[in-house]
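A single protein chain has been omitted; all remaining protein chains appear in their positions.
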Amino acid sequence: MSILGTRVVRTEDPRLLTVGGTYVDDLRLPELADAARVTFVRSPMAHAKITGMDTDAARQAPGVLAVLTIQDMDDLTPPPPPEPGSEVSEGAPLPIGGLWSEPLLAIDRVRYVGEPVAMVITSDSYQGEDAAELVSIDYEPLPAVIGVGGALDTPTLLFDGTDSNVPVDSGEAADDAIFQGCDAVAERTIVNQRLAPMPLEGRAAAARFADGKLTYWVSTQNAQISRFILAGALGMDPGSIRVITPDVGGGFGAKVGIDRDAILVAWAARKTGRALRWVETRSENLVGMTHGRAQEQTIKIGGTNDGRVLAYRLDVVQDTGAYPRMSGFLPFLTKLMAVGPYDIANVQTKSRVVVTNTTPISAYRGAGRPEATAAIERAMDLFAAEIGMDPAEVRRKNLIPPDKFPYSTPTGATYDTGDYVTALDKVLAASGYAGLRAEQARRREQGDVLQLGIGVASYVEITAADAAAGETARLAVHGDGTATVYTGSSAHGQGHHTAWAMLVESELGIPMANVTVIHGDTDLIPEGVGTYASRSLQLGGVAVHKAALEVKEQARRVAADMLEAAEADLELDTGRGAWQVRGDPGTGRSWADVATHAGADGLTAYVQFTGGGATFPFGTHVAVVEVDTETGKVRLIRHVTADDAGTVVNPVLAEGQRHGGIAQGVAQALLEEMLYDADGNPLTGTLADYAAITATELPSFELVNSETPTDINPLGVKGIGEAGTIGATPATQNAVIDAVSHLGIRHIDMPATPSRVWAAISDAPGGQGGSGGQGGQTKGAAR
Amino acid sequence: MIPAPFTYKRALSVDQALDLAAEDGDEAKFLAGGHSLLPLMKLRLAVPEVLIDIGRLGELRYVRGEDGHIAVGALTSHDELARSELLASELPLLAHAAGQVGDPQVRHRGTIGGSLVHADPAADLPAVILALDATLVARGPAGSREIGAGQFFQGLFESVLEPGELLTEIRIPRPQAAGRWSFQKFTKRAIDWAIVGVAVQDDRVALVNMGQTPLRAGPVEQALAEGAAPRDAAAHAAEGSSPPEDINADRRYREHLARVLVARALEESRSRL
Partner (left out) sequence: MKVTITVNGSQVAAEVADRTLLVHFLRDVANLTATNVGCDSTSCGACTVLMKGAGEAGGGKSVKSCTVLAAQADGSEVTTVEGLADGTGEMHPVQAAFHAEHGLQCGFCTPGMVMAAVSLLAENPSPTEDEVRTALEGNLCRCTGYHNIVRAVLAAAPAVSERRVG
């Protein structure tokens, strides 16, 4: 009986629970014994020219070893001037560069609150905070460009030499012909709001130069990519850089590679000749780490009165913040997945990216796909309301049937496998959907203050979108019978060490306890991609699996030699971890025996596995909320899901990923939003104001099983890491609107805070009395 | 993240606390549990040069029944208030409200005195002691004085205490009917400050976060005195208030919440027999 598919608790835990993880700030290595501290001086202005800088007072403060500004960056080769026509392709998650380039330290202009302007190097972090306050910078304010509307309508351009604030504009112009012939059409502009990824550990890095070599520790999801970035930024040969990933306290896409602040730490270490450590505070993190989402979406959906959707249009404007770090990549993914799990004949998509004087946007759990799903799921509910049909029924009528896979969407994606209607049915059954609707009807009839809302969302998402980049695995079985896996994946909570050890045990019969998994050190693993896009199991895990298969064949040859038998007559008893002549346990040779016989490095395999393509997990979420119609407060009372990511290797890990994803998805629907005022000052700059979700706002989740393997890799696995988030947000948003739809309310933007919900109720045709008011905006805040 | 430098002094008696405070005048602040003051100092929104730690003044931690009133020492923690059997039976409003402050860790450290002197109109206990019609006792260089709750809160983060004055005790008259209370704390998340809150004891109604200080809802109390039913009296809840506008609520929404929450508070308090 294989260990795969069984519940296995994590090998990572005992250390984390008893002595704690070793995150960058915990490193107590001899190489960092004399490390000084970096404190950044950051812009308090959203948009301004820098007209002067005085660092004298700071230089004289206690403990200050250096104060570094742009004036000190004379040791870096400036980037080449932009070549005409050399724009980065829309589909590449890379900075556009050129006229839209982002400097390391601000040069003569700042474009977002939090942009790094100077660095103070001190003996300890307390002194660093004191000294940073003494750096005096003169700013000449420029008009702040805030919000999508702001970026499109303003004469103020963020970047000289450009003619707009729109670095990327692509997709099809609107053509309403596709909606002719529709009995019912619904259209709306909705917001997918800006969020802070907020991993519990912020950004952190440590750097030491010695003998021309840089050793760099960083809280990242990609050690090898980080090394590549450092090499380019510092003008170094990658071979002279060693990047080490210690324990990482969460990433969620915001720690992909390294950003300018982290590069500056390495540069400053070289400049000052000191080992340095940087650990940002939470306030810095909330404005300095990239934000997520921030799309304005215009959706239009049309179909027949009996529920068939015929046409859908999605027009996205992506606020990318002050610098386009990911070009058009996020809305590219949004457009790719626009049609969701539905069979819709006519689909149009368009996207533009705008720059604004806010923190730059990058990937955040789902990275472009939650936005797609939120849009189509709102559209499905708007359509359902238009034709007076139950939202679950409308979905059922339009979900791609199981016999149509692989399914090519009008947007250019090919879904591998799926059984969407079954997932919908399972979740409706598990939630007791009919009973919920009956309870909702009863409360409406009685005019209860607490109304019930039931939200449905079906989704499909793309994982391992960069399957072609693949992943690496090196597996070695040692003379003592233990094994070591070197993986290119980079876990930051996902439990890869447990799962990869399970894969080795399953294939080779070496017990998990004897399998060591290593990741995140470019000296040990020079080639690898790392963990994002829910790619690790289907690429990194499959690479481990294939390496095990190779080692198995090597061992077979060696065992045949030892046993003087033909390879075809041998078998591996995985239960005992022994090679033997088939049917003759007495001949058994342990892995230790075989590895010893094989000699040093005798049983080693290195695999660079390039995936056959992306895979497409799917599912359905049903959220049940109670809305207090007198106050607008929403309480999530149940959340039921099916999240199908193919074969499940370890249910414990898969459930954990679903739970965490659901919580972040619900948080977007109900609570979280990064807000700026009209001048670009963040209004949610600490965790007292940024409403990160807590245990008290969530119920326990009800997870339904669904496993529809992919045929794209031998394990049949897809990626589960982001699926929960993608399904949870629209289900919860739909539930809130559903709770008050009997008042004539068709839409409420996220987050459905009490204020926003109450404003909708108060303004509703069937509501408690609109004394005319704003439709759901809180005072003074821009998005 | 880190407070600006300051000098730490420690008082081991009330007299010593007063002497130390007299030395440094308005450059010094008393440090009790620190859960109002230290968060401000860590963001450098407050930069006192001297902190006088009064956390060890055990003589100021008590909950005692006295003649006609309950006496609560200023350094009693929120957690101690929430667990006090005496308060549970005689002043359940205070016990319950203290149990809603912050989270368990904050309640283990924060004190009623610290919270009251901090005078944040969005905090829970200032409105509660207004509804309880408490008297606050302060000691200073010039001796002791008693201050009615209605005079204690002067403005945003401003109590009536002079620099060097130490709040020592809160005296709460025993209510006519201990059970006629309600505390409605309306938040986005359980851990948040109240967007609006209401404290009711007998026929006194106090509002959290409807102005620069906690407020008695005079017009509501007037209506009740004239025989109005709870919902009708509650319609006056926002009169005379000046609610702040922030990312959680505009003025109109706060006024609406005040009306809803006062109605609920009055109904709940009257439903307890």
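By letter and in written order, the chains are A and B; residue numbering begins at 1 in each of them.
Basically, a residue touches a chain if its C-beta (ideal position, glycine included) is under 8 Å from a C-beta of that chain, and two chains touch if they have at least 3 such contacts.
Owing to the predicted nature of the structure, the values given are computational and were not obtained by experimental measurement.
Of the listed residues A:A275, A:I662, A:V704 or A:A731, the one in contact with the hidden chain in the full complex is A:I662.
Interface note: of A:P116, A:P324, A:G493 or A:G611, the residue touching the hidden chain in the full complex is A:G493. The chain that is not drawn here is touched, among residues A:E102, A:D247, A:E722 or A:D738, by A:D247.
Looking at B:L38, B:A71, B:V160 or B:A228, the residue that reaches the missing chain in the full complex is B:L38.
As for the chain not pictured, it touches chain B at residues 1-8, 10, 31, 34-35, 38-39, 42-43, 51, 53, 55-56, 79, 102-106, 108-109, 189-191.
Summarising the interface, chain A meets the missing chain with residues 9-10, 12-14, 16-23, 25-26, 28, 126, 198-201, 247-250, 252, 281-283, 492-495, 652-653, 655-656, 659-664, 686-688, 692, 694-696, 698, 700-701, 724.
FYI, only the chains that are shown with their structure count from here on.
Work out the mean CA point of chain A and of chain B, and you get 42 Å between them. Residue ranges on chain B touching chain A, taken from their complex, read 1-2, 4-5, 43-44, 186, 188-192, 195, 245-253, 256-257, 260-261.
Of all residues in chain A, only 125-126, 129-130, 133, 281-283, 630-631, 633, 671, 675, 683-684, 686, 689, 691, 693-694, 696-697, 753-755, 758-759, 762, 771, 773-774, 778-781 touch chain B in the complex they form.
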